[in-house]
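First the structure, in the form of structure tokens, and then the observations on it.
So, subunit A:
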Amino acid sequence: MLKLNRRLFLAGTAAFVATPAMSFAQAAAPVKGGTLKVSIDQAASVIHPLLTRVNPEYLITELLYSNLTRLKVDMSAEPDLAESWNSNEALTEWTFKLRSGVKFHDDSAFTATDVVETFKAILNKDNASPARNNVGPIDTITAADPLTVIFKLSGAYADFPVALAYTTARIIPAAVATGDFKQLSTKANGTGPFKLVSYEPDRLIVVERNPNYYDPARPYLDRIEIQVFPDTSAEGSALIAGDIDLISTLQPTEYLRLDGSDGLDLLRVASGQFCNINFGCDTKPFNDVRVRKALALAVDRKAMVDFVTEGFGTPGNDTPINASYRFAAKLTQREANIAEAKKLLADAGYPNGFEATLVASDRPAVRTQLAVALKDMAKEIGVTINVQTMPHATYLEQVWKKGSFYVGFYNMQPTVDGIFKLLYTSDASWNETRWNNAAFDKLVNEARGTKDEAKRTALYADAQKLMNDEVPSIIPAFFDVLGAKRNWVQGYEIHPRASVFRLDYVSLTAEAPKRG
Partner candidate 1 sequence: MTEFLKRLLRTPQGAIGVAIVGLVLLVVIIGPWVAPHDPESLAPLQRYKGSSLTYLLGTDQYGRDIFSRLLIGARATVIMAMLATLAGTVVGALIGTTSAFLGGRADEAIMRTIDAVMSIPSLLFALLVVNLLGSSIVNALVAVAVAFAPGMARITRSVALSVRKQDYINAAIARGESARFVIVREMLPNVIAPIIVEMTIRVSFAVMLFATLSFLGLGAQPPAAEWGLMVSEARRYMHLSAGILIWPSIAIALVAIGFNLLGDGLRDALNPRA
Partner candidate 2 sequence: MTETTKTPVLQIDNYSLDYRTATGAFHALRNVSLDITPGEILGLVGESGSGKTSLAWSIMRYLPGNAREVGGAIRLGGEDLAKKSAAEIGAIRGKRISMVFQDPSTSLNPTLSVGRQLSEVLMRHRGLTRKQAWAEGEEMLARVGLKTPAQMMARMPHEASGGEKQRVVIATAFACNPECIIFDEPTTALDVITSRQILNLFVELQAETGVASLYISHDLALVSRTAKRVAVIRRGEVVEQGEVSAIFHDPQNDYTRQLIAAVPNPAIRLVESRPDATAAPLVKVENVSVHYGRKPFFAALTGRAHERVVGNRAVSLSVQPGEILGIVGESGSGKSTLAKAMTGLNPFEGKIWFDGKSISGVSDMDTGYRKDVQIIFQHPDASLNPRHRIGEILSRPLKLYGGEGSGSQAQKIGDLLEQVSLPRSHADRYPHQLSGGEKQRVAIARAFASKPKLVICDEITSALDVSVQASIVRLLLELQRVHDTAYLFITHDLNLVRQIAHRIAVMYHGELVEIARAEDISSPDRADYTRRLIEAVPIPAGTTAAAN
């Protein structure tokens, strides 16, 4: 069963665009030892593995903890704490065989109980873990024996092993899951390749090699220092100066700046990461599909790619799926059409356009750029857009999921199902658009329980077509995921998911500066 599943996922990775600069074969055999300095662009305020929310935090918990499965660069699941898995034919019951002899950082043994209790904690509403809606429709979870767990799902779910690799589905000790759940906010106890040395959320997080890691070969590094750089241009400067070795997330402008600097490797991978303009589909005037479509037709997507990604991206077609995903449908690319847009607006009862306030949070900056660009483009069809920016925290508090016209920003998800169920179905974790389209829901639900590849492709194609027609949100552009490293860093592959880093595969070459 395991084989079949793997093949199933590998089959869909043709769309993945390999980083041109990267060539794994050329790399020398990894040498053990050394300290890697990695930068993150915002504070890692939360290191509780079940409660993290942003990429820098995922980076840290990934080092300290393990999931049952891991997400490879090609978006398929590989074994982590689970050595192998299989499911019943209906895809409703999944059995996972656990690795033996694994120990937590405090030397306690890892068993099936830990897995069971972790998932109970994830599913416990009071713990408010973001993973609750993202690990699949788990009904029950039981430990068959100390090294076997069985998940019973409430519905068929083909992508379940991939879902278990979710960034907040890290395995924690049963004692923590059932006891003082909050204690992992300030300390760490996982089975990950590194152990926590020190944690200053706004400055520096230091981890060191876990000698008891289940894979004796990895990690290669002795120590990783994760430095916080709130200012992206300072981050770039630090890489040039050699103060840091690796920038985990790079802005397009910094990419342009660093490109050509000596001793640097610029990393780039096409991705399904996108910015969208969300409409509250239950709120005037956006409850009228003609209005939404008119705005979508006002967007010059090529210019948008240029403005918001500096060319490091691809035009979007108002669905969250692009060629980086399996099951991406071939739809006609929507182009700007002012006349058509004006006609739609007039039909909808706005011959003279209307005025609306578009909210964009300040992080990342592309949200504002997108808003400013849209403002200018919407002028063409007579729609006046007032841009309002706000600190990200305020945005999360006041606008996100509540507003009816704002800019969103999302990582690529491992699967099509992942992104649809995250944002666009009626039961989506973050149902921002309140599109609530029953036909769409039905298509997605049917697809996730369908084993047959062709049938599944057709279902997802219909879903995408439907979305493209109804435009619950404008998705004008997709971003490439960018990074940069010193050339003495090897074994680092930039991940299109943008929230997966796999630093346990990274090693330093002999040219790397020796750091005490």
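Inclusion criterion for the candidates: all candidates are chains of the complex that A comes from, given by their letters.
Assume a residue touches a chain if its C-beta (ideal position, glycine included) is under 8 Å from a C-beta of that chain, and two chains touch if they have at least 3 such contacts; residues count from 1.
Fair warning: this is a prediction, and the values are worked out from it, not measured in the lab.
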Exercise for the section: Sort out for me which candidate, 1 or 2, comes into contact with subunit A in this complex. Expected result: 1
Handout entry: Complex contacts: residues of subunit A adjacent to candidate 1
Key = 231-233, 236, 251, 253-254, 256-257, 300, 302-303, 306-307, 362, 365, 368-369, 371-373, 375-377, 387-391, 394
